[in-house]
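Rather than the whole complex, this shows some of its chains in their spots.
Per-chain residue numbering starts at 1, and chain names A and B are given in the order in which the chains are listed.
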Amino acid sequence: MPVLTLAELQAHLGGTIRGSAKTRVGGVASLQHAEPHQLGFLLSPKYLAQARSSLAGALIVPDDLDAELPQACLAIANPHAAFARAVALLQPEPALEPGIHASAVIAEDARIGPDVRIGPGAVIGAGAHIGARCHIGALGVIGPDARLGEDCVLHARAVVMHGCILGNRVILHPGAVIGADGFGLVWDKENSGEIEGGRWLKVPQAGCVILEDDVEVGANTCIDRGALDDTVIETGVKLDNQIQIAHNCRIGRHTAIAACAGIAGSTTIGAYCQIGGAAMIIGHLNICDRVTVSAGTFVAKDIREPGVYTSVQPLMKHEDWKHNAAHLRRLDALVRRVKTLEEKLKEN
Amino acid sequence: MPVLTLAELQAHLGGTIRGSAKTRVGGVASLQHAEPHQLGFLLSPKYLAQARSSLAGALIVPDDLDAELPQACLAIANPHAAFARAVALLQPEPALEPGIHASAVIAEDARIGPDVRIGPGAVIGAGAHIGARCHIGALGVIGPDARLGEDCVLHARAVVMHGCILGNRVILHPGAVIGADGFGLVWDKENSGEIEGGRWLKVPQAGCVILEDDVEVGANTCIDRGALDDTVIETGVKLDNQIQIAHNCRIGRHTAIAACAGIAGSTTIGAYCQIGGAAMIIGHLNICDRVTVSAGTFVAKDIREPGVYTSVQPLMKHEDWKHNAAHLRRLDALVRRVKTLEEKLKEN
């Protein structure tokens, strides 16, 4: 692990030093668990008491913090971003040697760029391109004719199906599935043969998935290939775990989507949006730029104005909820009762 | 890619040609992105303007379309189904050569039918049967004694656990897990040894999963094995991605379930149902045939009549929602206030 002085950290991160610039730190930790050789961070005055009692040898703090602290500090405008960079400096991920593991199965005509690492048991299909310095983790699958840009990191067991295209610096976490078939079905009455009432006919999914530069896709998240056109995830989009993005969606640049969200087919989400966990957005909608959808919210119509949108039931004790739920079913009747009262009072 | 005339397409699909039967098409595309050698399709008059400006060389259109179009057209009763078939004709998926990859691990006593393809790194357990012309993708796992019918397609990294049974033409997408243990737990007070208050005892899951003919299972979808009896997915059921189907469920034939839905244990869903995305159905329920459950809907009681059922909160601006949510908590009080008013007015 590297050890840096606060002065050296300042050279990388900017900011102003309070206390000794020679303070040395060799690792990062939370305020609560930091040891004296480690760097901690304080995002807001709310945690001042914790910071004061922390054993951390030095802290990154907001530059507008108006408080004395026992530790040497690096005061900086965006302390969270500075801390993220400090973690990368002080606890760098172990460098993996490039090289192709003997157990990987690489199609003869796949094109593998320089300094690529391919882990044990990974499978690279015919005609695939793997850009320079990509890392394909253990048991990853790159389908035929898929193309990866440079510096992509696919953790263990990610799948990129045939023909899908990844830009540069794309990260896929374990279990992510890029380019499985969209859920394209058409009800087929006429040609169902002996089957009463028809059956589902599969619509071949002839599009693919495009992940632009700096996209990150969480564990077990699925992005389906387009039916005819492509499913497109624009530059800098960040997707958490267990998300489902259906065929022909487009997610605008630098939008972040939290875990367990679902976006149904052909919906377009703008740039700089934030979609909360478990939010569900139905198909064929347009969500404009800079929209925040709260966690757990169900979106069934276009959103045309930036802002925060919500649709969740408030939590109650189950006994209270039972009463309220009964009223919810009879809300229409309640409204009529109020109307009747209003009319009677008018008559009076 | 095959190139066909409209007359040849008509021979496969039926319908009536408007314009030149000799028009040749060699691929499919959306109205917006089609090039002159490609076939497009128009499902409803809503998209007439787009169709008129499309560069597509020919279109599939509804046979009751009462409008002139610049392109040669094949007019047909179910244009969506016809187009799905046209895609399969004009952009057939690359035929994969049968054969067992050298890196696959096949148990000695597994029975592998003729013309099967088994991809790199796939694992076939002891006593498993793989029917004719099945395709097991890269890194797929077929557990001991599992049985696959004919013409199944398991994409990369699908798992079928021990003893599960697949019919013919079953499709599993990447990451699908068929036959993991159901969530069978019983609270065990008496035998918890040193543990205060008891602990969970695992109930062994001794049933299996049966997927009948023509079932399709989406990426990262899970179907749990039964506790004693089996979990059964009937003929023609289509499941999207990220769905959870718990132990001992039965899903009726030709029912379709959209992504992120969850069906809890021992629930039976009828035939010809449509379950919307992220719908959640609790355990031990009966849903009759021909029920539509809207996306995002929570089902906590039996449904005995065909129809459309819904239970979602409408979307609001967050500021409006805050007021409404407060009222939702006090709905019971509001109803009492209305009752008081009604009584007072009666007295008057």
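Definition applied: a contact is a pair of C-beta atoms (placed from the backbone, for glycine too) under 8 Å apart; a residue touches a chain by one contact, two chains touch by 3 or more.
Just so it is clear, the structure is predicted and the values come from calculations on it, not from any experiment.
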Oligomeric copy total, full assembly; chains in place: 2
3
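The working rule: only the chains that are shown with their structure count from here on.
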Could you please state the distance in Å, as a whole number, between where the Cα atoms of subunit A are centred and where those of subunit B are centred?
24
Using the touch rule from the top, collect the residues of subunit A that touch subunit B in their complex.
103, 105, 121, 123, 139, 141, 143-144, 157, 159, 161, 175, 177, 180-181, 183-191, 195, 197-204, 206, 220, 222, 224, 228-229, 242, 244, 246, 260, 262, 264, 280, 282, 292, 294, 297-301, 303, 307-314, 316, 320, 323-324, 327-328, 334, 337-338, 341, 344-345, 348
Residue set of subunit B touching subunit A in the complex reads 28-30, 32-33, 77-78, 80-81, 83-85, 87-88, 91, 93-94, 101, 103, 119-121, 137-139, 155-157, 171, 173-175, 214, 216, 218-220, 236, 238, 240-242, 254, 256, 258-260, 272, 277-278, 295-296, 312-319, 321-322, 325-326, 328-329, 331-332, 334-335, 338, 341-342, 345, 348
